[in-house]
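With one protein chain removed, the remaining protein chains of the complex are shown where they sit.
In order of appearance the chains are A and B, and numbering begins at 1 in each one.
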Amino acid sequence: MTDPRFFRRHGPFSLGDIARAIGAEPPGSDGSRMIEDIAALETAGPNEITVFNDRRYVSALAESHAGAIVTSRELAHRARNGSRLLFVADPRLAYAQIGHLFYPPPALDPGIAAGACVDPTARIGDGSQIDAGALIGPNVEIGARCHIGGNVVLGAGVVLGDDCRIAANCSVSYALIGSRVDIATGVSIGGQGFGYVPGPKGLVRMLQLGRVIIEDGVEIGANCAIDRGATGDTVIGAGTVLDNLVHIGHNVRLGRQCIICGQVGIAGSTVVGDGVMMGGQVGVADHLTIGAGAKIAAKSGVMRDVPAGMTVGGFPAIEIRQWHRQTMGVMRLLRRQSGDGS
Amino acid sequence: MTDPRFFRRHGPFSLGDIARAIGAEPPGSDGSRMIEDIAALETAGPNEITVFNDRRYVSALAESHAGAIVTSRELAHRARNGSRLLFVADPRLAYAQIGHLFYPPPALDPGIAAGACVDPTARIGDGSQIDAGALIGPNVEIGARCHIGGNVVLGAGVVLGDDCRIAANCSVSYALIGSRVDIATGVSIGGQGFGYVPGPKGLVRMLQLGRVIIEDGVEIGANCAIDRGATGDTVIGAGTVLDNLVHIGHNVRLGRQCIICGQVGIAGSTVVGDGVMMGGQVGVADHLTIGAGAKIAAKSGVMRDVPAGMTVGGFPAIEIRQWHRQTMGVMRLLRRQSGDGS
Partner (left out) sequence: MTDPRFFRRHGPFSLGDIARAIGAEPPGSDGSRMIEDIAALETAGPNEITVFNDRRYVSALAESHAGAIVTSRELAHRARNGSRLLFVADPRLAYAQIGHLFYPPPALDPGIAAGACVDPTARIGDGSQIDAGALIGPNVEIGARCHIGGNVVLGAGVVLGDDCRIAANCSVSYALIGSRVDIATGVSIGGQGFGYVPGPKGLVRMLQLGRVIIEDGVEIGANCAIDRGATGDTVIGAGTVLDNLVHIGHNVRLGRQCIICGQVGIAGSTVVGDGVMMGGQVGVADHLTIGAGAKIAAKSGVMRDVPAGMTVGGFPAIEIRQWHRQTMGVMRLLRRQSGDGS
């Protein structure tokens, strides 16, 4: 049960329509049953749909009063309430899709709000919504069906594709942004990179003449900061997702479909392959190469290249089993010595 | 001596009035002496009040020219300047209270500034001040005597109690906020949590259908980011305080009276008991339980549950004495081996 002050539910949808939407095997006689909402396995009622995705909850499955349950044939082979089951290959994915069916993003209210400030040279695509206080600079190009939140500042020349959302209070400059990009509140994009040369009167900043390229489908969490390139560009690859408060230095190149958790920092010019995962608070030094599919455990400090596919952890980060062995080994060693004064 | 460009001093107050305000034993003949300001022990003059709260400064106490000195009977048993002493049980607390007497928060200037944008369906309580550039969405409810700073964006349906302060450039959505909540500049509240399911065309975000519940008396530092729940809510318990740049993941539940220092990150669904303290840059993994009264040393990485009352440190975090032993032990061990090539 969602809070109607914040969420507007769509539907109801028939079980048959839901099955079609998620590519499930068609339900039997129940195809016309109307489903009104999604809910947890324990609390779902006869008008609601839920998911069974974890064998540990098999007793909850047996007791569930849900009107329909998304699961897979493998998971549900022992289930008794077969008539209400919808079978898919990936129940978790299907359930996420059903969620988006009942709770699509709020419809846009196209147009430029009074109190927004749009430069006459900016071009805004059909169906886009510009909220009050937004400042759209010269020669900005915004695609169709975008939502630019309140008090967002888009600097001169910024380009956005279609179906983007830039939430309130973001500042974006020197950036070329693809389609379906979702940027949360308070994000800073396009700042100068952090590079200085010592001079006789103090530090002289190296010029930062590159851009930020954000490819299609990227999602960026609240209060992140992404610097533009010095020469060449900073790149966030298609489908990559960043959690809150992430720092991306100048000329970093993130691959596609990476998952970068909260408060990660990646220093300048590091190249990250496709599908890399970084846990929260990871730090990666500058000018490194992190191979595709690498996984970096939370809070690790990466000071050397990481080969493709390797999982690393610790500070300095090493291969993860080696790190766990080291952590355990040190404790064992010290325990053994506790007789001689440790 | 405070800078009058930034701080407006109230008073003077008589020593008797000050004593009453802090619950001190009534001063003797000096009750009518007028006190004009607070000041440090070393610099306070005869019209100023100060605090003696640390035995190490006993010589400064002897030499102080302060017109009045807040202290406790235990601390001051050797003091010679007894006539100027105000005795309380907790001098540090009393001194903080006296500070708020001389420097109360600036009075509000109630009303909606020209240049603020308030949806006609929003309700604003008596005595509240809405600064220019603030955007107040549909059905927002703001209690009495709140201050909404410049360029703040409050999304549809947000609820605030009485006596709240939301400082400039904050973005708040999907949130129910209690009374006496103080939120510093640049904070992002209510963003989508960070949860994805891999799909055939890339990552699919899990729906985030919960809220952020901020209870009474919470204080949140600058540029923090707090995500809303996925199902169920993210909760910040009454009286809890967060320093700057803290990251709170979706469905985290923080207890009451917690102290969370700068740049801490708490990953999704972790439950933190009452009165927990976390030092700066601590990271806590997801789905953990941190018991009431636990203390986590700065920069620790917590990867397992922490029992109530335990103090932990290190990465991975372990019981703090064990961590200190380990740190010392490793150094000793290596020193001993330095003959054979280490």
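Everything below uses one rule, namely that contacts are C-beta pairs under 8 Å (C-beta built on N, C-alpha and C of every residue); 3 or more make two chains touch, one makes a residue touch a chain.
Just so it is clear, the structure is predicted and the values come from calculations on it, not from any experiment.
Q: With the missing chain put back, one of B:A144, B:A168 or B:V271 would touch it. Which one?
A: B:A168
Q: Check each of A:S14, A:N47, A:Q192 or A:T289 against the chain that is not shown and name the one that touches it.
A: A:Q192
Q: Sort through B:G161, B:G221 or B:G293 and give me the one touching the missing partner chain.
A: Hidden-chain contact among the options goes to B:G221.
Q: Using the document's definition of touch, tell me which of A:Q129, A:N223, A:N251 or A:S269 contacts the absent chain.
A: A:N223
Q: Where does chain A touch the missing chain, residue by residue?
A: Touch with the absent chain occurs at residues 115, 117, 133, 135, 139, 151, 153, 155-157, 159, 169-171, 173-174, 186-188, 191-192, 194, 196-199, 202-207, 209, 211, 223-225, 227, 231, 245, 247, 249, 263, 265, 267, 281, 283, 285, 301, 303, 315-316, 318, 322, 325-326, 328-330, 332-333.
Q: What is the set of chain B residues that contact the non-displayed chain in the whole complex?
A: 2-3, 5-7, 38, 40, 90, 92-93, 96-97, 99-100, 103, 113-115, 131-133, 149-151, 167-169, 184-186, 217, 219, 221-223, 238-239, 241, 243-245, 257, 259, 261-263, 280-281, 298-299, 314-315, 327, 330-331, 333-334, 337, 342
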